[in-house]
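Every protein chain but one is kept in place in this view of the complex.
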Amino acid sequence: MRLTPIPADKFTFGLWTVGNRGRDPFGEFVRPPLDPVRAVHRLAELGAWGVNFHDNDLVPIDATASDRDRIVRDFRKALDATGMTVPMATTNLFTDPVFKDGAFTSHDANVRAYALQKTMHAMDLGVELGARTYVFWGGREGAEVDAAKDPVEAIKRFRHAINFLCEYARDQKYGLRFALEAKPNEPRGDIYFATTASYLAFIPTLDYPDTVGVNPEVAHEQMAGLNFYHVVAQAIEAGKLFHIDLNDQKPGRFDQDLRFASESMKSLFFVVKLLEESGYDGPRHFDAHAYRTEDEQGVWDFACGCMRTYLILREKARQFRDHPGIQSLLSEIHEPGTGAEGAYSPERAGELKARSFDRQALASRRLPYERLDQMVVDLLLGV
Amino acid sequence: MRLTPIPADKFTFGLWTVGNRGRDPFGEFVRPPLDPVRAVHRLAELGAWGVNFHDNDLVPIDATASDRDRIVRDFRKALDATGMTVPMATTNLFTDPVFKDGAFTSHDANVRAYALQKTMHAMDLGVELGARTYVFWGGREGAEVDAAKDPVEAIKRFRHAINFLCEYARDQKYGLRFALEAKPNEPRGDIYFATTASYLAFIPTLDYPDTVGVNPEVAHEQMAGLNFYHVVAQAIEAGKLFHIDLNDQKPGRFDQDLRFASESMKSLFFVVKLLEESGYDGPRHFDAHAYRTEDEQGVWDFACGCMRTYLILREKARQFRDHPGIQSLLSEIHEPGTGAEGAYSPERAGELKARSFDRQALASRRLPYERLDQMVVDLLLGV
Amino acid sequence: MRLTPIPADKFTFGLWTVGNRGRDPFGEFVRPPLDPVRAVHRLAELGAWGVNFHDNDLVPIDATASDRDRIVRDFRKALDATGMTVPMATTNLFTDPVFKDGAFTSHDANVRAYALQKTMHAMDLGVELGARTYVFWGGREGAEVDAAKDPVEAIKRFRHAINFLCEYARDQKYGLRFALEAKPNEPRGDIYFATTASYLAFIPTLDYPDTVGVNPEVAHEQMAGLNFYHVVAQAIEAGKLFHIDLNDQKPGRFDQDLRFASESMKSLFFVVKLLEESGYDGPRHFDAHAYRTEDEQGVWDFACGCMRTYLILREKARQFRDHPGIQSLLSEIHEPGTGAEGAYSPERAGELKARSFDRQALASRRLPYERLDQMVVDLLLGV
Partner (left out) sequence: MRLTPIPADKFTFGLWTVGNRGRDPFGEFVRPPLDPVRAVHRLAELGAWGVNFHDNDLVPIDATASDRDRIVRDFRKALDATGMTVPMATTNLFTDPVFKDGAFTSHDANVRAYALQKTMHAMDLGVELGARTYVFWGGREGAEVDAAKDPVEAIKRFRHAINFLCEYARDQKYGLRFALEAKPNEPRGDIYFATTASYLAFIPTLDYPDTVGVNPEVAHEQMAGLNFYHVVAQAIEAGKLFHIDLNDQKPGRFDQDLRFASESMKSLFFVVKLLEESGYDGPRHFDAHAYRTEDEQGVWDFACGCMRTYLILREKARQFRDHPGIQSLLSEIHEPGTGAEGAYSPERAGELKARSFDRQALASRRLPYERLDQMVVDLLLGV
């Protein structure tokens, strides 16, 4: 079992994750700023494949053109030196007070226009540095006061923005795929498109649905108590898993962004298994950060831990596949009956309606799920 | 302000709601069975427009053909006598042990076949009694043990069933619309298609997407802490609000099915407002039940309370529209800027990228949401 | 119905509440600092009775002695000019990085010593300005990593600190009462003493239990989905409601600190009713803040709204008491049986064990709670 990451594992980190400085609603920064160049070098040393960023993770919102050029040049040099990639980029549409009531869904058309402008520039920057996927997280697209905003109108405004930006990407021949990222609340009381499924439902209504998918995040779905494995499964079944944000979270509380699988080992084991077995070949992106109690060394411990636990769970997924006891139980459980498959025909409907079923016999079929689940627990606990 | 319901208000109740006998995981029945005929008469007296049912709310699962005929005859007589309608019907695919591990998503093809059969018969029954909408709630389509079931396969099985039944309805010229109802958990540890949005995402993948919509339920979304107003808004924006289940629920706990708006007055005020102003003209269906502490008289108190509070909130929605202070604030808030609308063109993108924005000026725009929200609180509290 | 607050209503605000500048985990400040002197004047004009503060709300952590003196002098002048009181003070033991892993429960005895020092100075400051109640909120007393800290040891450390500070207050003849404030999580993954009840259980183990009570906060209990009315009732029954933090919160999510009763109207109606009828004569303290979308004018709107809604609910509590329909139902519900009261005696136990009960008759007693609750809904909605 190899537990040391290599680039082929496709592990990526946001600059904002290792660069997180530990400020929270009740406390100040505890760590100094982390130079993006340093982040690239350290992550490369640790075995990561790439880094991602919001525009302002790299280039401050008020940078001059020459600042920007210098920053990008230094950053590219670090990428070149390390072989690190930038598979994904995104826009910060939430930190600046201008977005206090939304970006693409703001009441103020000037703010919406500025959000489009900022995103086009950020797309230019991302593509310049190699990004193939562009993420949208609408952190301020929501409300505390439902009287103030019409959620139907908010959807239309968001659609307009995504359509506009799809056209821009096509026009520029950027070859980008877009990935929409949902969150139920925080920082807004309620955020529009609260779950990944909300975006899956939204995508078919776009002008270019084929180039738009989703970027589900563990913590965001678990905040609502949802089963993240099921969420990812629906995205995969729809052919829409374009990116994924791996971290961890206790349900029903503030956004924790914990080290990957540090809490939800069993649930995230199934997610890793699904990613590995489904043919998903995109980045394994960690969107989390070190505890506020850590210094910079702890940040790298955190990064190593994310990758290490992924590799452990990937190995356990292989063990699951090769486990005679588990596979034998699964065969027993999946033993097929007959009669439900096949396309509709009037004859088939008629036959089915007339058929006789022994409900009690069907109900008494043994489903040894306690035994199966205990085998999974044993496998996870390494017994 | 009329607070006495009339049929034109389109209030409906499930037979299972007023017929709920108060059993729960820790206690036995407290109320005797309620004859469906009596339910129809009492609800008609109280001003309801219709009743809905699962097949087995009306006809027991083990009824003989002649039992069935007698029951249906008596029930129709009650409908005729009272003028009550049956706008919606559905299938019970959860009570019998045969469905212990799912109906349409069961591993056992015989169970899946039986579920199709049972649903076709239930559709026949529903249509015979006038139903125009057919609801699917997959109460057992889920898992406690994610090792045992592949959630991708579960989606495919569910799709097969819905496609098959759409064909059946077309074949029979039933003119039915289907409405899919989501729930995150209970009775299963996790239910597939956990939220209304999951179904909105699923519908475009069906063979007959136009005839399939959703049936959002207040309690089911609030169990996951989601904003039900936003959920309904997305369904309406997608043209998919085919039915609605009105009740109430405290977030993050067991399914309570409380009297409509008895807890979430403010949130459900916005839902009523949206239903009334969006052109939704379907039933206002109450899917709730009386407290277990009640006897039959309390059941009718419960039913009256659901309708009464809806009418109160509808009236308050009118007051909102006519409230000079609220409308004046809304005008101030919605005052348009310029520059975000309009279709994409390379020129427009270029112009937008070059435009200069004063972020601080935009950020300093006043948004008097505390004042607006307090006006809503005043309006709700009748001050 | 008077809806304009007056000092006799005993409404108080923390300097940190109206002074909240709208920073959150995803966004920067949106409002400039608010001078405490201005806060006192504005709150006085609006009808408040007093202000409360953390030491560093008034005096920056790095202020010089002469800075401190000037600030205190100016602040006292504002109090004198307006007649405003300072009924409560508290210590900021969470903002500075020194407290990143706790104050009284830190592993580092130096940090614990500094926390004691800081609190003694803050008590001096609070008492100097008139405080009679001293609140402890241990915002950093918790953990993300349970391997790192022993929660049993944490309790002992916290007890040591409170005992020490009780002695200090006695020694100084400060006449202070202490009020402990619980919170389940945020900013820590889990905070020790997660609920008000945890502190109620802790108090009897202190050296001076009589001088220590609790300061329950709406949002903190509702984050855990608990019924705040029940929480306050237990504190009152125990004689331990020394202070209260009024605001609002949707359950199961980040700490929102919403305007009082802007969401949970029904639940907080019962809280107001309980406060008014229980003889609680302490401050009605609002620990909340304006939405991040607001400017300073919105802050005062927010403050007015908190007080206004309290007064509305207080009036409704009076209406409840005078409502013939409600009171008649309550009489019916509370009609006593006999046989459970009275002290134990062997004879009584023997008599009780031999007595014959008609379970079915007892079970069939009518409890018209749907009707009663609907009357409350009507009363709240002003119908």
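Note that the chains take the letters A, B and C in the order they are written out, and that residue 1 is the start of every chain.
In this section, a contact is a pair of C-beta atoms (placed from the backbone, for glycine too) under 8 Å apart; a residue touches a chain by one contact, two chains touch by 3 or more.
Because the structure is predicted, anything quoted here is derived from the model rather than measured.
From the set A:41, A:159, A:250 or A:323, the residue in touch with the chain omitted from the display is A:250, counting the whole complex. When you scan C:50, C:187, C:252 or C:298 for touch with the missing chain, the hit is C:252.
Note that of B:38, B:100, B:121 or B:359, the residue touching the chain absent from this view is B:100. Set against the missing chain, the residues C:34, C:236 or C:383 yield one that touches it, C:236. On the side of chain C, touch with the chain left out of the figure occurs at residues 61, 96-98, 100-101, 107-117, 120-121, 144-148, 150-152, 155-157, 160-161, 163-164, 167-168, 171, 184-185, 190, 192-195, 197-198, 200-205, 223-227, 229-231, 233-234, 236-238, 252, 267, 270, 274, 278, 320, 326, 330, 333-341, 343-344, 346, 349, 352-353, 355, 357, 359-360, 362-363, 365, 367, 369, 372-373, 375-376. Mapped onto chain B, contacts with the missing chain fall at residues 22-30, 94-97, 99-101, 139-140, 144-145, 184-187, 189, 223, 225, 250-256, 258, 291-293. Looking at chain A, the residues touching the absent chain are 1, 3, 30, 225, 250-253, 259, 261-263, 265-266, 290-291, 293-295, 297-299, 301-302, 304-305, 308-309, 312, 316, 363-364, 366-371, 373-374, 377-378, 380-383.
Quick note on the criterion: only the chains that are shown with their structure count from here on.
Averaging C-alpha coordinates per chain and comparing to chain B, the farthest chain turns out to be C.
Taking each chain's centre as the average of its CA atoms, chain A and chain B sit 30 Å apart.
Here the spacing of chain B and chain C, counted between their Cα centres, is 37 Å.
For chain C, residues touching at least two other chains, in rising order: 30, 225, 250-253, 291, 293.
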